[in-house]
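First the structure, which I've put down as structure tokens, then a few questions once you've had a look.
What you see is the complex with one protein chain gone and the rest in place.
Presenting chain A:
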């Protein structure tokens, strides 16, 4: 399979991460990727760069400083009023121009609405490979990027390579990689470039931004404690058992994909490859079999508890604590037991 890397790609070097800024805020996935990118760059013995694209504004300056704190050695910066809101056209132009000029060997983006919109355009323009929603990134013996993601079917993973093209591109979902500790003493080099486009040349205009007032999705992904239910709960009404336990613990609740497909819960409650990735301190999964697409969304949890009637369920292969029992009776009992203890504690203090 491996061919010689064509001559024109030999000088592609360094790992890049797109720093995603939307409405002045950096998406946390960019820092998660910076942490991961740092490991890849160290393994390759090369530099880690952040690509910061935005308006000339204080928020952009802050993003540049933070990019070093989270591990970058270099920042490629393009500031322009036309880059105030994300739009495909100018962002694609900026990023492809930077790649063609400075030649990174790896380019990583968050699998967010912005990242996915942009990555597809940039990879197509550059005619290179792009792996979607990777859950693991690693450098192999040939110094190539292997990006692993679940395959359909529910039990398998596959590792995808871009062997003969550069850069090697991948998107990664929020919360899949751990958030690194920022080091506020770090700083680095800045390389400035320009947008070769005027506002008048850009066809698409942003008329308005209607902000969501509830950010339920963000809560679930960032919750410390998550309780979730799967098809083992049998019906929509029984999901209340999951919500009750979550409420007692002050956590959030979620579910597996078929529960959403059945219409028992809204899509933003789904946990897994095509839903939310979570990294709570405690994850309690009730009546969930543990298919790979579910597993990759919860593996970052510190402590996983599985309640399942089937002792051979896949979920016991990655849970820390297991209970082989009927979730319909254990969930309410557990909720009561927690309530009793927390009540006693509250009285004692």
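FYI, a residue touches a chain if its C-beta (ideal position, glycine included) is under 8 Å from a C-beta of that chain, and two chains touch if they have at least 3 such contacts; residues count from 1.
The working rule: contacts and distances are computed from a predicted model.
Refer to UniProt and select, among "Xanthine dehydrogenase family protein molybdopterin-binding subunit", "Polar amino acid transport system permease protein", "Sarcosine oxidase subunit delta" or "Protein FixA", the name of the complex member that is left out.
Result for the unshown chain: "Protein FixA".
Write down which of A:112, A:256, A:276 or A:289 is the residue touching the left-out chain.
In the complete complex, the chain left out is touched by residue A:112.
Just one of A:39, A:103, A:165 or A:186 touches the chain that is missing; which is it?
Checking the options A:39, A:103, A:165 or A:186, the one contacting the hidden chain is A:165.
I'm checking contacts with the chain that's been left out. Which of A:19, A:34, A:123 or A:137 qualifies?
Of the candidates A:19, A:34, A:123 or A:137, A:123 is in touch with the missing chain.
Determine and list the chain A residues touching the chain excluded from the picture.
Interface with the chain not displayed, on the chain A side: 1, 20, 22-23, 25, 27, 85-89, 92, 112-114, 116-117, 119-121, 123-125, 127-133, 146, 151-165, 203-212, 215, 224-225, 248-251, 258, 261, 267, 273-274, 281-282, 292, 295, 302-303, 305-306, 316-325, 329-330, 332-338, 341-342, 345-346.
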